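All protein chains but one are shown at their positions in the complex.
Coming up: chain A.
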Amino acid sequence: MNFEHEETKLDFVKHRNKFFAISGIFLIVGVILLATLGLNLGIDFRSGTTIDVLADETVTADEVIGEFEEIGYSPDDLTLAGDNNEIGRASFIGGLTQEETLEVQSHFEEAYGNTPAVSTVTPIVGEELAKNAIISVLIAAVGIILYVTVRFEFLYGISAIVALFHDALFILVVFSIVQMEVNIPFIAAVLTIVGYSINDTIVTFDRIRENMKFEKKVKDFEDVARVVNKSLVQTLARSINTVLTVVFAAGALFILGGEGLRTFSFALVIGLVAGTYSSLFIAAQVWLVLKSRQLKKVRSRKVQTEQPEA
């Protein structure tokens, strides 16, 4: 894959309104979904207990439920996991007390020979974590705008942040659609994507900034559009290669990494794809629109100030 920017027919800029529309519609539908269907919040965000029992061989849901019922418990939900369905994950809404937990643990130790993993939470912890995550994204966003304003200019910062929120929201929407359980590592994944999205956007912006310097005169929309398109084509190989390598890593974790990392790595893969899409089709294009508007303003101001003199 080599993208020769001199003779390329690739035109990212021409279709920008379509991209804006696609992302816009997707995100609006997504927000509606989020508001109605919501996220499938895992036990980390609710009050309750999950118990993972590991058996040495394949088990069925009925078998595991039977084991629970033997000691007088009925799980509110039970899912099987593992390559051969040797893990049963039981959820108890409202949670078990410490004595109950110990009873369950010792029962399954005897039955399956492995100590089950037990996790009990009150919703405060998960809610606080989510709240802290949102606060940290907001703080990070302000920090990034400041940094980018100093190193580049304000408009780049704004566009980068638009892309960032696009990506974070994108993951949330996808998770709302597939109804995968959201846990604490999911938050770490969203935060990583925030970091990655910025990283990716900055690399393209860096090229735009460099190419802007080479241009003798950037007067109108056409000029800016040409620079943006050229820069995108130039960084395309890098964008694709980088996202591919990181997707290799995240994809391997998703497929082979086991239950504990599944949500995390799925969120990463989705976010990586969204991040690359947004830096090519959203961030740079938003900047283009903002920049050409700014140029127009400068021009019209010039015209106005020149008139009285004439």
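Definition applied: a contact is a pair of C-beta atoms (placed from the backbone, for glycine too) under 8 Å apart; a residue touches a chain by one contact, two chains touch by 3 or more; residues count from 1.
Just so we're on the same page, contacts and distances are computed from a predicted model.
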Candidate names "Protein translocase subunit SecD", "Neutral metalloproteinase", "Polar amino acid transport system permease protein" or "DNA ligase (ATP)"; UniProt protein name, chain not shown: "Protein translocase subunit SecD"
Given A:S265, A:S278 or A:S292, the one touching the chain that is not displayed: A:S265
Of A:I22, A:L78, A:A188 or A:V273, the one touching the omitted chain in the full complex: A:A188
Of A:N17, A:S74, A:Q179 or A:N199, the one touching the omitted chain in the full complex: A:N199
Options A:H15, A:R151, A:K219 or A:K297, residue touching the unrepresented chain: A:R151
Contact with the hidden chain (one of A:S119, A:T149, A:N211 or A:Q294): A:S119
Absent chain, residues of chain A that touch it: 2, 4, 6, 52, 54, 87, 98, 101-102, 105-106, 114-122, 124-125, 128-129, 132-133, 135-137, 139-140, 143-144, 147-148, 151, 184-185, 187-188, 191-192, 194-196, 198-200, 202-203, 206-207, 210, 234-235, 237-238, 241-242, 244-246, 248-253, 255-261, 264-265, 268
